[in-house]
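Only one protein chain is missing; all other protein chains are in place.
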């Protein structure tokens, strides 16, 4: 995806009007789509953890929320044409909140239950949270 | 949808733990799904407005953002099991921002260009914005 | 939603070019969005069924698939401008398959485990399956 995402932005007719640093924007788009995929996968892996399933209910729920929110955020930040800063900012903040909650929960299961898929998912949530924060930081500047 | 949404909530095993007034929650879920559908339809109707298309670019873009954000919000508020208040609040606020921006743009096209689909879409955005605000008001209380 | 969906179609600039009977199209759009919401709700209700959770894993998985497929289908059939019949037909067929699989699974839990949310969800899947079949029937004619 990295190459395609970047190539699309480089050929976009409205790239000059974008409010963002292109490198930070590329990183945020990639992180949102990656996190949406990884959270969908973690929810499904948790659902397949037969004897541990009861302990993973909150994890599944937060994975599903985070996947939906990252999907919406990834689409919104992908669009450069006639962007609305207030909408971008609010959706990026929602993505930060979802990635924090899901990352915390997954980190706990990685640490306490040695769940490997939760460890990988927590890392993906952290990357996405930071990429959104960086874009938000650039907007306020 | 109203009956099915309400019937699902009434039979949900975790309905007692919900942080929300059930009537306000039902209204918000319905408004989010309706607004997602109507904004998808308005983007497509604008795209079919041959001679006016050039003036509707910002409207299409905001319709697409609003459809994506309402879809994610509708899914997140539908879930009662192990909800995270910070995630709910941030996503509801993003939905308010998207509905305001899209509602304002559509209202302008309804008034100035007599676009009927934009008028109906603006009403749907206002309903969704208010339903989200009402849920947020209940959370802060 | 019924009124808004119908009103949007009635004011769409490309409504004459639509390959569909408008009443069947309205019913299909509504059924897809309703089923997406109800399946999201059923997955979450199953996730909250503490002692029965182990028996509902397949139900949750099919609910999640059906919600995603109905969301995509509802968006695709909402669009009238420059529709591609092969894409419409294939996506409607996928929606029929998803609603059948999910409807069968939910019906079984309604019957054998007396799960009320599964009973309501099965009805929503059946409505959506039939609405998609009716649209497909009109296309082949």
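By written order: A, B and C. Residues from 1 in each chain.
Note that a residue touches a chain if its C-beta (ideal position, glycine included) is under 8 Å from a C-beta of that chain, and two chains touch if they have at least 3 such contacts.
Everything numeric in this text was worked out from a predicted model, so none of it was measured.
Although it is not drawn, the missing chain touches A, B, C when the whole complex is taken into account.
Per the touch definition above, the residue from A:42, A:98 or A:131 contacting the chain not shown is A:42. Contact residues of chain C toward the unshown chain are 57-58, 61-62, 64-65, 68-69, 71-72, 75-76, 79, 81-84, 86-87, 89-91, 93-94, 96-98, 100-101. Against the chain not shown here, chain B presents residues 43-44, 47-48, 50, 53-54, 57, 60-61, 64.
Take chain A: the residues that touch the chain left off the picture are 1, 4-5, 7-9, 11-14, 29-30, 33-34, 36-38, 40-42, 44-45, 47-50, 67, 71, 74-75, 78-82, 116-117, 120-121, 123-124.
The rule is short, and it goes like this: only the chains that are shown with their structure count from here on.
Taken chain by chain, the contacts link every pair, so each chain touches all the others.
Centre to centre, using the average C-alpha position, chain B and chain C are separated by 19 Å.
Shown for chain A are the residues that touch two or more other chains, namely 57, 61, 64.
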